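The other protein chains are all here in position, but one chain of the complex has been omitted.
Chain lettering (A and B) follows the sequence in which the chains are written, and residue indices restart at 1 in each chain.
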Amino acid sequence: MERWLRGWQPFALLVAVLVAAPFVVYPVFLMKALCFALFACAFNLLLGQVGLLSFGHALFFGVAAYAAADVAKMWGLGTLPSVLLATLLSAALGLVVGAIAIRRQGIYFAMITLGLAQMVYFVCLQADSLTGGENGVQAVPRGTLFFGGIDLNGNLPMYFFVLAVFLAGFGVIARATHSPFGEVLRAIREHEPRAISLGYEVNRFKLVAFVLSAALTGMAGATKAFVFQLASLTDVDWQTSGEVVLMTLLGGMGRTYGPIFGAFLIVALESYLADFGGWVAVLRGVIFVVCVLAFRQGIAGTAVAAFKRGVVGAKK
Amino acid sequence: MKRFGVLMVVVALAAVGCKKEEATSATTAPAAAKKSVKIGVLTDMSGLYADLAGPGSVEAAKMAVEDFGGKLGDLPIEVVSADHQNKPDIGSNLARQWMEVDGVDVIVDVPTSSVALAVSELVKQKDKVFLASGPGSTDLTGKACSPNTVHWAYDTYALANGTGKAVVQAGGDTWFFLTADYAFGQALERDTSAVVTASGGKVLGTVKHPLNAPDFSSFLLQAQASKAKIIGLANAGGDTINAIKAAHEFGIAKGGQKLAGLLVFITDIHALGLETAQGLNLTTAYYWDRDDQTRAFAKRFAPKVKDHMPTMVQGGVYASVLHYLKARQALGAANASGAAIVAKMRELPSQDPIFGAGSIRIDGRHVHKMYLYEVKAPAESKGPWDYYKLVREIPAEEAFLPLDKSVCPLVKK
Partner (left out) sequence: MQALFSQLLVGLINGSFYALLSLGLAIIFGLLNVINFAHGALYTCGAFAAWLLLEYAGVGYWPSLVLAPLLVGLLGVAIERTMLRRLYRVDPLYGLLLTFGMALIIQGAFSLRFGWSGQPYQIPAALQGAMDLGFMVLPYYRAWVVVFSVAVCAVVWFQIERTRLGALLRAATENPTLVRAFGVNVPRMITLTYGLGVALAAVAGVLAAPIYPVRPMMGAEQIIVVFAVVVIGGMGSIFGSIVSGFALGLVEGVTKVVYPQGSNTVVFVLMALVLIFRPAGLFGKAA
């Protein structure tokens, strides 16, 4: 089962579904789900593989959104270059934040990332020439691809752009996960002292993972800014950080495809319950509690375990 | 390798998809057969501005539909609503979904300027109609003006011109601003500063506070330290109430400084109580006890909204929806473009129990009389909601920014 999951068939299946989807479902909803799915997968790289819970990942998501929005609006830079620039910026930011945070583990790491993210939130609130303060950066042009060849104002072309970005990011994460690099990360998560005794420069591996996670989170954030043509304070809010934790937890921590399910489910929930805004908050909390107490493997983990049990049972 | 191949297939499909998109019509809304006329009330249902707009605005829209007859031709008229929670991204997502998927034709209310600016931009892109009676920023009819947007009720210039000028002329010539750090607050501070300086006064300083600030004590202390005669509150709703309460606690008035609430609604006075609020000057377009027509409207409105009197925002929703429906009926076509409907709305003069007679200018500004009131002392009030006494009536031509000073690109110079 595990080996099959690492192969190309599930990936092809995912791509097929996602390519067909916008003709059936409202594309803007799908785009939002894809951006968050990439966000969750990048986050999962840190949580699932290395075991580091960052409670401030929205910092990369939001800052990249602002950067891409500003660069496209003020300098007229194209959509794709803006996303790439924002990704690089996120990586650099990830280096700085990671260097401070990696020194501590477990809960301390979570607290530090939360604190730093909150600091960035307030900086964004103050720096209103760059971020527009409470207004956010509005009227971000969707732009075009391939030097004006494809106009991204229509929802379908934009969707396929977002899909391409998602698949690229997901590809990088999957590659990093199923590689010797990923093995070392998992070793660090399982038993750090042993990894150190084996001679691995543990902090360097953690930092690389952090920077990678930050960069791809930034890519998701920048893309989101173009989808909705808006970058706002909500993107750097700690509630957004909490949401991505929820998506990963629900989908399945440490599973490659898990966070995708988590993201789609949560975005769908919010969309469906938009009229009952108050209930969404309560429901999020309930899902958190239920997952932590009884459903720690998440959707993907539980599904795989059930499948294995089924197969083993059948084989008997 | 296989993954790369799949990626290439996706890119190819993307190219095909784009060609397909160009082939179909420009609008993304399912324009097929229009089954109804949908009015979307996008408002703040449970937060800072819920009392001055919120569920009351929804009721006002429904009342307008009722008074119009419930149908446009043989199409039924539907009112839908949603909570934008004062956040631009939530508001613009809701607006987009309404226009692209749910077939909403006109969006009304939106009591938060940052959300309103985002919605106005989207509405222009989709060629629908936006009737903004909630927000205050003059940018909606200034640099961000649009042929699809009409700005009702009030704006920051009208408030600055009414309250600001009156306060300066009464002797309040040095000011310190407490500003809500978003489009509305910034616009209000900018416009009032201009009036203060033009009238011979001075602005000694400002401090910006985040929307929904929990504690105003440190900001008020800064205002106190400035020794300005007037502390201008460039904020609204819950923020204004909390600032006034804190000022009361810290004895600001005893120090000789006066508060100027630049945007105050009757629901705020109700929450504060006359004891705290007496003497406040405020500018508004609608007071329920002004004349027989306004009283009649209020009588119908109040029982639907916990016996609260309507504010000018809620009244504005009623008036704008009514005028919109009249214009659409006059136009006749079932699928008229937003800009065409607004053009018709400009052609027809408006008349309603809220604002009386009014008209819409080329920049989208609805002009009508404004009124300067003072809050009564507890002894002067004869009962609940009897809060204001009239100081001055401001004629329509004076109340709003003159067209020749406008920065709106639609205004031909």
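Throughout what follows, contacts are C-beta pairs under 8 Å (C-beta built on N, C-alpha and C of every residue); 3 or more make two chains touch, one makes a residue touch a chain.
Since the structure is predicted, the reported quantities are computational estimates derived from the model, not experimental observations.
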Of B:97, B:125, B:222 or B:359, the residue in touch with the unshown chain = B:222
Which listed residue, A:89, A:114, A:185 or A:260, touches the chain dropped from view?
-> A:114
Only one of A:74, A:196, A:292 or A:306 touches the unshown chain, namely A:292
Thinking of the whole complex, not just what is shown, which of A:8, A:23, A:279 or A:307 touches the missing chain?
-> A:279
Among B:50, B:79 or B:95, residue touching the chain not depicted | B:50
Residue-wise, where is subunit A in contact with the chain that is not depicted?
-> 53, 100, 103-104, 106-108, 110-112, 114-116, 118-119, 122-123, 125-126, 238, 242, 245, 249, 278-289, 291-293, 296
What residue numbers in subunit B mark contact with the hidden partner chain?
-> 46-48, 50-51, 85, 207, 214-215, 217-218, 221-222, 224-225, 237-238, 242, 249-251, 254-255, 271
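Throughout what follows, only the chains that are shown with their structure count from here on.
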Just curious, how far off is subunit B from subunit A if you go by their C-alpha centres, in Å?
-> 36
The subunit B residues in contact with subunit A across the complex are 2-3, 6-7, 9-11, 13-15, 17-18, 20-22, 28, 45-46, 82-83, 85, 87-90, 92-94, 96-97, 100-101, 113-114, 117-118, 121, 180-183, 210-211
For subunit A, which residues are in contact with subunit B within the complex?
-> 8, 11-12, 15, 19, 22, 26, 28, 125, 128, 132-136, 138-139, 150-151, 154-157, 159-161, 163-164, 167-168, 171, 228-230, 232, 234-235, 274-275, 277-278
